[in-house]
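Complex shown without one protein chain; remaining protein chains in place.
Per-chain residue numbering starts at 1, and chain names A and B are given in the order in which the chains are listed.
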Amino acid sequence: MESLKEDLKKQIIEQLNLEDLQVSDIDDDSLLFSADGVGLDSIDALELIVLMEKFYGIQVTNPEEGKDAFLTINTMADYIEKNRN
Amino acid sequence: MAVRITGLGIISAIGLTVAENLFSLENSRSGIAPVKYLDSKNDFLVGEVKCSNAELLGYLNIKSQPVSRTSLLGLAAAREAWGRNRHTPELRTGFISATSVGGMDTTERFYKDYLDQNNPDYAVLRCHDSGNTTERIAAELGITGYINTLSTACSSGANAIMLGARLIEQGKLDRVLVGGTDALTNFTINGFRSLMIYDDQWCRPFDESRTGLNLGEGAAFLLLESDKSARISGNPTICCLSGWANAADAYHQTASSPEGTGATMAIQNAIEVSGLSALDISYVNAHGTGTKNNDLSESTAMINVFGDNIPDFSSTKPFTGHTLAAAGAIEAVFSALAIQKGLIFPNLNFNTPIAETGLVPITELQKDQPVVAVLSNSFGFGGNNSSLVFSVNR
Partner (left out) sequence: MSFITACCQISEEACAVNGNVIVRKDEQSADSWFKQLYKELALDYPKFYKMDMLAQAGFLASEFIKKAFPELVSSYADDEIALLFANSESSSDTDIRFKESFQKRKSPSPSLFVYTLPNIVLGELAIRNKFYGENMFAVFPKFAPEFFLQYGSVMLATGSKAVLAGWLNILKGKVEVSVFLIEENKADGLPFNKENIIKCVGLADQA
């Protein structure tokens, strides 16, 4: 699980072109879509959907569904664990 | 002061002329159907103009190639709006056209040939530039004075109309043909699909179940004239363009603010410029794309401005599809027709109001209505929001 979270952070930094950020800058429970957290927005949510399919083979067809799953690194990791075959 | 509207021209998924469009609006005939004319691998629902490029070339009697579909559509509508007007040194005439894709349709064909190493015709790339679309139409019409191209995403058409009105108001031009044109392209369809706001069913503006838009194509132009110009041309006034405004959200690069900040300002300022009050608005032709974000934001803005007295409103995009830079102009023509014919057009495909706002659009054609003033909204990416007010000529 810990390595999954680490991978996720790396993938988010790469997929969202956040080169200035390091893995250590993102906490497991910081809110990804909050201005006080990582500050992502609806465009980034689309990138996360692409990321889920590309790296984990998970298809998120409804952007609304992603809202709960993409709350934090922790919830993303849980979502991947549950939906990965 | 008001600016006179004396000519209308339109080509869209619901008809090749003003008369055909009106007929479809009156009979609730949508032009949205699976892809037929665009070279696409998929059968997405789109609002295509029901003509191939070859048919358009024949219809318009255009010999000189290459020419983009965007130019051809624009030319059809511009010619209809220009009608039998004549050039005269007495009147300074301008042409302002909006487009978001320019000649992208020709570039897509070029690109395919280029990748396949199939003898690509580099000359077609001249059509790519947005300005080329405008210049081609202006040249066909013989307009050589002030020529400008606007590209501000989905508010482009409304902004072209607003710029024309301001040039007349400032005395820089006597008359100006304003509007917008956009052909359907794979570029735009795929772009909106990547944003996950493209509906694979018919778009459902202002409905709780809405999940996105259907793209369309088309063009519309309006002839705006000053009092002096109308006197010299002798053209009767269809209605007046009396208010206009543009405002930004300062919220996000692409999304509209959920509070409808910019939209509220655009509507309020346009009504203020018109000298009318919010209570005078008989009908709102909404932007109403069918996306979650736009329709909520626009509903909130209408509540902010009109409170409990929300005028009759509808989105006509379920007829035409979202025609991007042409949308503001196409809906300006519909607004002028609403005033001229006393009609309020239905919002097709509506069932359930949005939970947060509860607003219910007009769903059946309303005839013999005293339509004295129409507000038309066009809200673009980046919170580029424009509103226009049309009113009866008094």
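The rule we apply is simple: a residue touches a chain if its C-beta (ideal position, glycine included) is under 8 Å from a C-beta of that chain, and two chains touch if they have at least 3 such contacts.
Not measured: the values here are computed from a predicted model.
Taking the entire complex into account, which one of B:195, B:232 or B:278 touches the absent chain?
Result: among the candidates, B:195 touches the missing chain.
Looking at B:64, B:170, B:253 or B:309, which residue reaches the missing chain?
The single option touching the absent chain is B:253.
Can you name the residues of chain A that touch the chain not displayed here?
Touch with the absent chain occurs at residues 15-22, 35-40, 43-44, 46-47, 50.
May I ask you to list the residues on chain B that touch the chain which is not drawn?
194-195, 247-248, 250-254, 265, 382
Please note the rule applied: only the chains that are shown with their structure count from here on.
In whole angstrom, how far does the Cα centroid of chain A sit from the Cα centroid of chain B?
Roughly 38 Å separates the two chain centres.
Okay, in this complex, where on chain B does chain A touch?
Residue list for chain B touching chain A: 194-196, 252-255, 293.
Please name which positions on chain A make contact with chain B in the complex.
Interface residues on the chain A side: 41-43, 46, 49, 63.
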